[in-house]
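The complex appears here minus one protein chain, its other protein chains still in place.
Chain naming follows the written order as A and B, and within any one chain the residues start at number 1.
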Amino acid sequence: MLSFIIKRVGQSILVLLITGLVAFSMFTFVGDPIDNMLGQERTMEDVERLRQQLGLDQPFIVQYYRFLEQAVQGNFGVSYRQGRPVAEILLERAPATLELAAVSGIFAIVLGIALGVFTAIRRDGVAANLIMSASLIGVSLPTFLIGILLIYLFSVELGWLPSFGRGETVKIGGWSTGFLTESGLKALILPSITLGLYQMTLIMRLVRSEMLEVLRQDYIRFAKARGLSDRVINFRHALKNTMVPVITVIGLQLGSIIAFAIITETVFQWPGVGLLFINAIQFVDIPVMAAYLMLISVMFVGINLLVDILYAFIDPRLRVAA
Amino acid sequence: MLRLSTALVMVLALPATAEDFKFAVTTDPQTMDPHAVNSAPVLGFLNNVYEGLVRRGKDMSIEPSLATSWEPIGDGAGWRFNLREGVTFQDGSAFNADDVIFSYERASSEQADTSSWFAPVSEVVKVDEFTVDILTTAPNPIFPDSIANWMMMDSGWAEANNAVRPDKDQGNYATLNANGTGPFQLVSREPDLRTVLEPHAGWWGEVEHNLTRVEMTPIQNPATALAALLSGDVDFVNPVPIQDVERLKGNPDVSVVQGVEARVIMLGFDQQEGAAESGQGAADMFLDPRAREAVAKAINVPAILQTIMRGNAEVASQLVDPSMRGYSTANAAPYAFDAEEARRLAEEAGLTGQTIAFKCPNDRYLNDEAVCQAITAMLAQAGMDVSLDTMPVSNYWPELRADNFDMYLLGWSPGTLDAEHPIRFLAATPNEEARLGSWNFGSYSNARVDELLPQIQSEIDDSARQAMLDEVAAILQDDVAYVPLYVEPLVWGVRSGVELTQRSDNFFILRWVTVNQG
Partner (left out) sequence: MTRFFESDIFYAFRSSPVAIVSAIVTALLVLSAVLAPLIAPTNPFDPASLNLMNGFTPPMEPNAFTGDSFFLGTDDQGRDVFSTILYGLRISLFVGFAAVLFAMILGILLGLLSGYVGGWTETIIMRAADVQLTFPSILVAMLIFGIAKGITPVEYRDQMAIWVLILAIGLSDWVQFARVVRGATLVEKSKDYVAAARLIGRSPLTIMIRHILPNVLSPVLVIATISLALAIIAEATLSFLGVGAPPTQPSLGTLIRIGQGFLFSGEWWILFFPACTLLALALAVNLLGDWLRDALNPRLR
């Protein structure tokens, strides 16, 4: 077992290193940061000097090596755009993304499970079929369009909810939260729906199909024959047994919520790491892009690693396969 | 639980009054350091916090600021500035000649992005506590015009906070903090999130505004910004998308402030012999002036302005617009639209049958992509085959620098608001050492223009200077060096009851803002 874990961790580190290598080879193609950093009256001399200062005249392998060297010491460099340490910026922005992801995740899980159970129990009902079809509309339009339409309806036409940003935030230590003010909570609604809609649909469909399968099983039939009430059967027995695959999927989706946040944050001007990343691409802010990608990699690779190790504990046969 | 709640630090719990003014910008200023980045978002915002020796008024004319008066000295040896007395910085320290010397050294240092402003300067001399002489290497009639954005920093503050030189790539204290003499002082700065200003109580000038607190938020997506204005989340947005102007005018809650920006949008051409070797452009198709003229005549600029710009822009005839110093009234006629003539010229010049690689940014100027599409269609109607390639601006400049184009779109806003500026940057033959033609991507070259430029730069007599500017404008028109299209419009949106002044450099000057409580 230990050797399996060591091997798997070793592979994960290799994956991280390769991800970084690919990332750095890409940066050359994203654009040239120099033009954004110098004004209209800059000369070629200025350009060359700054290029040298930033080490951009070096091949990407060298740039990557320097990044790694610094990163192991916890130093992710200084943002070209803001002239501040990247680590500081990321820490400042992380709460916004994490709170958004948490709220939209909870929204997706609660509503997804509730609607999934409902549509499974009332399999042939009109309402259930309507919900099933309507839920597909949510995944049949691009996220950015859903966001813009929500803003148009709820902020501009109805004036109920703010159109952008996080509202007022409260600082608790280094963490800025939008949970403690009314405007902060209001500001969370539209972006959370936009971001969570896709996952909600996914969870709802999964719960429904798992429920349908479980409800067909013999033990449920026995329970019915024993005269247990529908409620007890549906929630105590059926739902409980659908939870294992659902939880697995939710775990895997956690990463993609944060990755998907890029689009939602752009539309709602949500000051999280996704917006930071999009800004970094536009500005060719290489230190920020690199740090963000490494962070996301660590997250994805970490989740994968965890899942694999957990499975290996649960099902020893897989240890041999891997 | 009790301990936790005492640990909470409430921020922004101020009551929202009418004078609590919020505005949205598309680009967050990169820095609060007035000498680190020479870009419009930075200089425009910092004009509210820092001040220069001179400043621009509501009509863009140069007026006294930290200098009360100035005059040329010697025989074109330089300029003498008499400084305002009794001015204090926001931290309370006094402003004097030493701060000017310090700001000169700082702004002209190698680490500064503003050093090119001081290329003509040989020395800055302190005459007494409130007088400085700025000596130039050659007579320089427009020098005061070129330093309106050169902002004064307190030498003591910079030294105490270790910010004696700007630091673009690592940042320093002045990146996030500011201490100017201007009407507003920086209260908090959260890059990309919000920047808060409050009035500077000790400001020397007469207060016209009634703001008590100003908050700036960057919103990149213009649709989101407009939604924020319409829903009352912000009081001011810039720019309003051109297409939404009509709709906003019908809305009683908001009003639109329109004008023209000091920026001419034009087409440039690859006129470098053998450019095909360095870049990937087709061989020398625009070396023939008839080919350039064919493009100029094929484009129906008024039609573009009427539809895509919705009647909100004016046709341009030269590299500067009529509001700028040195505009050539003798050359005010734009190229006339004539599709048949264009077709004939294109055939004569051998342009027909070749594919023109046309580069265009899609996030730099108002409706840039739509304008380029319309130009593509118009050239096609005159028998020219165009391959349009649009891209974000961060990819655009490197692409132009690598000569990967036959034709490109460019907007030019002269920092000095003078006709000499575009000649120096766009029309002079590129020359690294002399710092000439650094934005002349197509390598247009005309010996007479190169000869006239230094004479224009040092001519003190206004009419002699204008005669030379007229000659250059005529040459550029005859050569079809560039095809000027239109002057970029300015469209600001504000909540009703807000009064402000729009300046053609697109700077939002807060000391001219008043909010009427309704």
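Just so it is clear, a residue touches a chain if its C-beta (ideal position, glycine included) is under 8 Å from a C-beta of that chain, and two chains touch if they have at least 3 such contacts.
Values in this document were obtained by computation on a predicted structure and should not be read as measured data.
From the options A:94, A:128 or A:156, the residue with contact to the chain not on display is A:156. Residue-wise, the contact with the chain that is not shown comes from A:26, picked out of A:26, A:61, A:91 or A:158. The hidden chain makes contact, of the residues B:170, B:381, B:455 or B:516, with B:381. Across B:159, B:246, B:273 or B:432, the single residue that touches the chain missing here is B:246. If you put the hidden chain back, the residue from A:86, A:100, A:131 or A:148 that touches it is A:148.
Even with one chain removed from view, subunit B keeps its contact list with that chain: residues 222-223, 226-227, 230, 241, 243-244, 246-247, 279-282, 300, 303-304, 306-308, 355-357, 362-363, 369-370, 373-374, 376-381, 386-392, 404-406.
Listed here are the subunit A residues that touch the chain not shown: 11-12, 14-15, 18-19, 22-23, 26, 28-30, 133, 136-137, 139-145, 148, 152, 156, 205, 209, 212-213, 255, 259, 262-263, 266, 277-278, 281, 293, 296-297, 300-301, 304, 321.
Everything that follows uses one rule, which is that only the chains that are shown with their structure count from here on.
On the side of subunit A, the complex with subunit B involves touching residues 30-33, 35-46, 49-50, 53-54, 78, 80-84, 89, 92, 148, 151-152, 155-156, 159, 162-165, 168-173, 180, 266-269, 271, 275-276, 279, 281-284. Subunit B meets subunit A in the complex at residues 4, 7-13, 30-31, 36-39, 110, 113-114, 116-117, 167-172, 175-176, 190-193, 217-221, 223-225, 227-228, 230-233, 363, 392, 394-395, 397-398, 401, 413, 415, 425, 432, 435, 438-439.
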